[in-house]
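Complex shown without one protein chain; remaining protein chains in place.
We just call them A, B and C in the order they show up, numbering each chain from 1.
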Amino acid sequence: MAVKTLIEGVREALDEEMARDERVWVLGEDVGRKGGVFLATEGLQEKYGPSRVLDTPLAESCIVGVAIGSALNGMIPVAEIQFADFIHPAFDQIVSEAARIRYRSNGSFSCPIVVRAPFGGGVHGGLYHSQSVEAFYAHVPGLKVVIPSTPADAKGLLKAAIRDPDPVMFFEHKKTYRLVRGEVPEDGDHLVPLGRAAIRRQGTSLTCIAWGLMTHHCLEAADQVAAEGIEAEVIDLRSLRPLDRDAILDSVRKTARALIVYEDNLTGGFGAEVAALIASDGFEYLDAPILRVAGPDVPAMPFNKPQEDAFMPGPDKIAAAMRKLAAY
Amino acid sequence: MAVKTLIEGVREALDEEMARDERVWVLGEDVGRKGGVFLATEGLQEKYGPSRVLDTPLAESCIVGVAIGSALNGMIPVAEIQFADFIHPAFDQIVSEAARIRYRSNGSFSCPIVVRAPFGGGVHGGLYHSQSVEAFYAHVPGLKVVIPSTPADAKGLLKAAIRDPDPVMFFEHKKTYRLVRGEVPEDGDHLVPLGRAAIRRQGTSLTCIAWGLMTHHCLEAADQVAAEGIEAEVIDLRSLRPLDRDAILDSVRKTARALIVYEDNLTGGFGAEVAALIASDGFEYLDAPILRVAGPDVPAMPFNKPQEDAFMPGPDKIAAAMRKLAAY
Amino acid sequence: MSEEVKAPAGTRMAHEELGLDPDAVLTMYRRMVLARALDRRMWVLNRQGRAPFVISGQGHEAAQVAAAAVLRPGVDWAVPYYRDLALCLALGMTAREFMLSVFARAEDPTSGGRQMPSHFGLARARIVTTSSPVATQVVHAAGIAYAAKVRGLDEVVLTTIGEGGTSKGDWHEAMNFAAVHRLPLICLVEDNDYAISVPHRLQMGVDSAAERASGYGMAGTTVDGGDLLAVLKVMRTAVERARSGGGPTLVCAKVARFTSHSSDDDQRRYRSQEELETMLRRDPIERLRGYLLEAGLLTEEADDRLLQECTAEVDEAVQSAQEAPAPDPADLERHVYAAEGA
Partner (left out) sequence: MSEEVKAPAGTRMAHEELGLDPDAVLTMYRRMVLARALDRRMWVLNRQGRAPFVISGQGHEAAQVAAAAVLRPGVDWAVPYYRDLALCLALGMTAREFMLSVFARAEDPTSGGRQMPSHFGLARARIVTTSSPVATQVVHAAGIAYAAKVRGLDEVVLTTIGEGGTSKGDWHEAMNFAAVHRLPLICLVEDNDYAISVPHRLQMGVDSAAERASGYGMAGTTVDGGDLLAVLKVMRTAVERARSGGGPTLVCAKVARFTSHSSDDDQRRYRSQEELETMLRRDPIERLRGYLLEAGLLTEEADDRLLQECTAEVDEAVQSAQEAPAPDPADLERHVYAAEGA
């Protein structure tokens, strides 16, 4: 297997699925000639033509709505939202429409679309190119929400998302695009099932639950504290919806301690749901409070470096929480 | 004090604030001549004229965006979104704009707007006239999120929201509009501070946390189980953001048991945040798992009565959870 | 009924100009009458407390039936809105199917009783599932048309919306997209002068939404929506344009809203008695009836018979739907996602 970047995993998934099934198409701002602002779709327009790799007008609600319509008429769209920060204008199309087409028609229509969007900060993106938006969508029944943290998963999860019969929100952390490298199976049928978490590190002292870039920060933190005899188990959720309840609860049963780490604002972030799940269904296993390390409750990540760094839940903050939890 | 309905409380607040301060104005679909589809603004256009009580075009993003603009130029808008279900098109204006104007300008601009919207189900409203949307906004730093459950609070909280220097999302449960009656202070300065919960019933067996219509369902359930010797303390949050952490933690310290009840879909609903808070900061007080009773994870409440009823977290379901929790 | 035709000697009637034979016109008339009868009945059911919510298309029938007439049901697509009862019936929805949704029955093919009535959708007739948020459907229609074009399918897409709905961003985004790609799309604006209580002059600064067409680079026409044959003519041009690769058309049909916005509204609160009376005279059915009688395509007796037939059809639909079982609460959680392994 070749070692690739995460964004190469994304690109390979798109390429393979477009080659496999001519119903698959890509639309979004700048996805064509330019190949996307992060080059996720580079080369696809040359290969599959401008109708199947479409540069849309600057209108996110239109991008998602057209994707939905094309799915109703037999295509399988992968819509790119240039930055997750700009997905908000499409909120209605995603939440009121895509998520409900199957339910409201009692199963007589369906909406197999994928919406991809780069999210997250630490890339001097400022207030509007750094946001985490997964909590909004993980709250919505009818949607699936997926966040890969490795190149192999980026490929396998995206391919599974494209083949999924329901709408999938696929969020890729910008900072992982080129930073995270790893082996990527060449196999055209390399699929990673949605709804299964991955245990990235085994441990018995505490369970650390994360997704996206934070998975890597947690692994770094785990390495830091391992020297002190604290063995953190690190779970990468990969799918927030459906959520792998068993993976979470099994781990907490073993460790009796849970730490949830996310980059999004603390209050009402998706980590709250993970905490609530453990506090109800895993309460008996717990020997300590459920801790969260997350972004502070400020509107978003400032552009200037000192405040951007202060916002970010990095390995040090996470390691500190691990120590606190282990010592409880 | 006169006994009034909850919607009368809303109307009085608007009327008094418009009379008190000519910067206050109301905009939305059908708020003028018709007085709003629930008559919250009835009579206001006659009294204050069509410029200050404006029937807008059918465009929610415009309603909120115009409200923001008018606030930047010295007015204090109260925007009505006809149903909370239709607030989604304004998501970007609320989340990217209203919530961040102060922060992004480092305090040099501000955005004192109120966005009112009727939410919730049980009124044969079907999939698109029944939704709970508070979780989306309670997650957003920069916003305040308020939900009254009594006529006096509807008035006092709305007046406080109008006088608040920051954007306030004000959600009114449709089913409480005429069902809930109570005394309403005539006092023009009757203000209920944002960010303070109300203890609606004292109890020692368990803490039950709710907002909106669910407060009343919890009180009914508490009455049911009281006969069995279970004394539930019922907390009405009133503000989800800012959240009254002390009220929640103080009560759990006393009761050692927590039940959170909301009508919104279970997964990722705001009750998850309340659970997460208790699981971290109140863990030591707990003698039992933190339970949640909430709407099921289906896109929304069906129109047909049997399924609408099945969706609703009613007093019986809540009482059952109280029994389970008390028996733990 | 063609034996009853008595075309006045020497003059070419409007339907002849359009090359329509009498049966074709009478079929359309019958559709309008049936839609009206069903629509009226649902208000009765509402007043009787047997239907908690109704919203209707009385006054819009001519525009809808004319629009349906140019489509090939099951081939072309319709992406309607809640006033389109006549449109949906014309495209193949049965009276019983509609009544199943009014009573929110399990068998309701639109939503299994999950949605409010008149939130149309019928897979076999290519009537796309619709929701309540205004204007979202127009973007789907553009997407369907884009797929038709890219896949090389000979399909036309009709979408409808009220004049109030044209104020929404989604409408604009869809029109622009359709124009850029010259899609086989027709957007029919059913302009009834009101969006609930908000009058036209507070909704837009122009007389007709069709005035916006040129700003997108597409064709646009305003037509008297009370005149079936006038709308038909416009729709034919639009559909030919769509089929021949000439791109989208924006049609604004001026219609009347006979009823209050819905059963939750009372239009007397915001429309004067005088205005209401004038408006109620704009009845597309009366108008077509007059034409048919004058053209000798219809007699009073045949008309009475037709009305009786329609009433009987409505009676049957109501009775059968009423008796159909309600949805099972146990099915509440079905169809959130595709069934595992499905």
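What we mean here is this: a contact is a pair of C-beta atoms (placed from the backbone, for glycine too) under 8 Å apart; a residue touches a chain by one contact, two chains touch by 3 or more.
Model, not experiment: these values are computed from the prediction.
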In the full complex, displayed partners of the excluded chain: A, B, C
Contacting the left-out chain in the complete assembly, out of A:His88, A:His217 or A:Arg292: A:His88
Contacting the left-out chain in the complete assembly, out of C:Glu61, C:Asp76, C:Asp170 or C:Asp227: C:Asp170
Chain not shown: contacting residue from C:Gly74, C:Gly215, C:Gly245 or C:Pro325: C:Gly215
Contacting the left-out chain in the complete assembly, out of B:Val10, B:Val37, B:Ile68 or B:Met214: B:Ile68
Chain not shown, touching residues in chain B: 25, 51-52, 56-57, 59, 61-62, 64-75, 77, 89, 92-93, 96-97, 100-110, 141-142, 144, 165-166
Footprint left on chain C by the chain that the document does not show: 167-173, 176, 179-180, 182, 201-206, 211-218
Residues of chain A in contact with the chain not shown: 29-30, 32-35, 37, 55-59, 61-62, 85-86, 88-89, 124-129, 296-299, 302-307, 309-311
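We adopt the following convention: only the chains that are shown with their structure count from here on.
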Chain whose Cα centroid lies at the greatest distance from that of chain C: A
Intercentroid distance (Cα basis), chain C paired with chain A, Å: 42
Approximate Å spacing (C-alpha centroids) for the pair chain A, chain B: 30
Distance from chain C to chain B - Cα centre to Cα centre, in angstrom: 37
Per-residue overlap in chain A, given as positions that touch at least 2 other chains: 61, 89, 92, 96, 100, 103-104, 141-142
Residues of chain C engaged with two or more neighbouring chains: 111, 114-115, 119, 131, 133, 169-170, 336
